[in-house]
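Notes to accompany the following structure.
A single protein chain has been omitted from the complex, and every remaining protein chain is retained in its original position.
Residue numbering begins at 1 within each chain, and the chains themselves are lettered A and B in the order written.
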Amino acid sequence: MQRVALGVYLEAVTVAKLLLSVQGLTKKFGGVKALSAVGMDVKQGSIHAVIGPNGAGKTTLINLITGRQRADSGRIWYCGGTIDNLSSEARARHGIVRTFQITSIFPSFSALDNAVLAIQAREGRNFGCWSPVRDDKGIQVSAREYLVQVGLGDHEDTHAAHLSHGQRRLLELAMVLATQPRLLILDEPMAGLSIAESKSMVELLGALKCENTLLMIEHDMDVVFSLADYVTVLDRGVAIACGVPEKIRSDIAVQKAYLGEVD
Amino acid sequence: MDTAVGKVVSISLLVIFAVMPVLAPLVGEPYYVDVFARIMLWAMAALGLNLILGFGGMVSFGHAAYVGVGAYTVGILSHHGVSSGFLQWPLAIGLSGIFAAIFGAISLRTRGIYFIMITLAFSQMLYFLAVSLEQYGSNDGLLVPERSDFSIGTLHAGIDDDHAIYYVILCILVLCLYAKSRLIAGRFGMILKGIKSNETRLQALGVSTYRYRLAAFTLSGMICGLSGVLFANFEGFVSPDLMHWTRSGEVLIMVILGGAGMLFGPLFGATVFLLLSEVLARFTDYWNIIFGPILILVVLYAKGGIGGLFRGRNRG
Partner (left out) sequence: MDIVLFIEQVLNGLQLGVLLFLLAAGLTLVFGIMNFINLAHGSIYMIGAFFAAYLTRLTESFALGILLALPAVVFFALVLERLVLRKFYERDHLDQVLATFGLILFFNEGIRLIWGSGGIAIELPTYLDGFIVLGSDLVISTYRLVIVCVGLVVAISLYGLVTYTRLGMLIRAGASNRRMVGLLGVNVDVLFAVVFSIGAMLAGLAGMLIAPIGQAQVGMGEQVLILCFVVIVIGGIGSIRGAFIAAILIGFIDTMGRAYFDVLLLKILTVNAAETAGPALSSMGVYLLMAGILVFRPRGLFPAQGVK
């Protein structure tokens, strides 16, 4: 009896604190091990950064979490349940939504319609054939809000293909936010942004922290150390360190594998 | 047709269709009424294909098959003395939908080149099925003894009059165009266009795209089925030729010629295709020797099709 009670208690703690937990995640491509037995815990309401040199397996890790690729072994726990058997679309519907390293938007749509489509994705019931989405006040207003939130309020009618690189990154973020994710995964959000743009992106991500849980891959160490609550370091497919930024900064293994290279 | 010019041209085209039965005999070419009726029938099939090709990005090379299913259902029922339109039409459209759903469910698991070839092969399968149906005329086809009958009780209603069937076709075409304009602006249409624009993104947002593609594929097969129903009624004759793979190719050409992904594109495409072949055929029996190269040149240099001429600049 006591054991069961303890189990339930522990699970309650887990559910309360951990949004995502991966254990022993392994993935091989041909003969190459991209990830070997990687473990990582992402706490609810935190910003968790994954860093590591090129080819360390960061994007593979994200692909496994979002279900784009399947792990050879290991388990993924999310909100207290295992999601190993869910399709990537189902995981997205459960709130695991990502941005891509190479910005992925709907280039033939206006910025506003990009956000509208994201809201449609969240709401489901998309077989409606008769009433134009343009006339749906609710969805239009809410889409506009997401554009305003990322600072694209003035560009709602702009064709997404005509936005600048930085604006597209923001648009992708707006779309992801419009799905109201529980776990927001960002694959190198700063890549290719100008100094001014990264500055506003950092502010934006910092502001998201109160309501969202963020898991991000990032190369810019200044950004990582200023934003992240926790950092996991990957090197050649192995999680070599994990902890608060200060601890990572002083970790010798990390310095050898990664920071040393940069400096 | 985003621009004002495009709208004016589209509406004028419909007006020309509307006055043709009166106009053609006046200028001494009553035969053109039939040509224009056929244009509308193929335009409807092209409209069905455009739904998945132009808006959803799925290149089906087998849509003539569903036209054939619709036409043969009416033909076979009528052959057996069942001429009630209330029975024929829903059954024909439903059957086209069922075939499209089954073929679509398998084809849509594949991508790109595989998809093109598989849709082609499935349509060829139905073609051979029709050829092998000896009791329904095999290669020679099947006469449809009478047009669909819409009488209720003693209230007689039919489409036996040649003008009547012409205007029934026109009305249904206009209805289809209107329904499609609603559909592509609606939630389902947004998803479809999203699939064409960036399917990976849509999936990453949590949309299981397969079911929407399948729904669109089925619906598009049903529209082609409807066109087949009207074919059987208009021509009074169905044959495997309706499902031949070159027919599917022609429907594809009409969509591209008119401008894929544009509401009135199929109508333009069918008009230009059939009128051009009509005109070329007057010059020479070997008109395909001119038409083939024209097609190649259009693909090479005028990909936007005719609709592209009227398209607003920033719609890419």
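The working rule: a contact is a pair of C-beta atoms (placed from the backbone, for glycine too) under 8 Å apart; a residue touches a chain by one contact, two chains touch by 3 or more.
Nothing here was measured: the structure is a model prediction, and the numbers come from that model.
J.: Using the whole complex, pick out the displayed chains that touch the missing one.
T.: Answer for the hidden chain's contacts among shown chains: B.
J.: Which of these, B:35, B:82, B:129 or B:172, touches the one chain of the complex that we don't see?
T.: With B:35, B:82, B:129 or B:172 as choices, the missing chain is touched by B:129.
J.: Where the complex has a chain not shown, which of B:46, B:118, B:159 or B:205 is the residue touching it?
T.: Answer from the full complex: B:118 touches the omitted chain.
J.: Which residue among B:16, B:87 or B:296 touches the omitted chain?
T.: Only one of B:16, B:87 or B:296 touches the chain omitted from view, namely B:296.
J.: In the complete complex, the non-displayed chain touches which residues of chain B?
T.: Within chain B, the residues that touch the unshown chain are 53, 59, 61, 106, 109-114, 116-118, 120-122, 124-125, 128-129, 131-135, 245-246, 249, 252-253, 256, 286-289, 291-296, 299-300, 303.
Heads up, the rule we're going with is that only the chains that are shown with their structure count from here on.
J.: Starting from the mean Cα coordinates of chain A and chain B, work out the distance between those two points in Å.
T.: Measuring from centre to centre gives 44 Å for this pair.
J.: Which of the residues in chain B come into contact with chain A in the complex?
T.: 179, 182-183, 185-191, 193-194, 196-198, 200-209, 212, 215, 314-316
J.: Okay, in this complex, where on chain A does chain B touch?
T.: Result: residues 66, 68, 87-93, 97-98, 100, 104-109, 113, 116-118, 120-122, 125-134, 159, 161-162, 175-176, 179 of chain A touch chain B.
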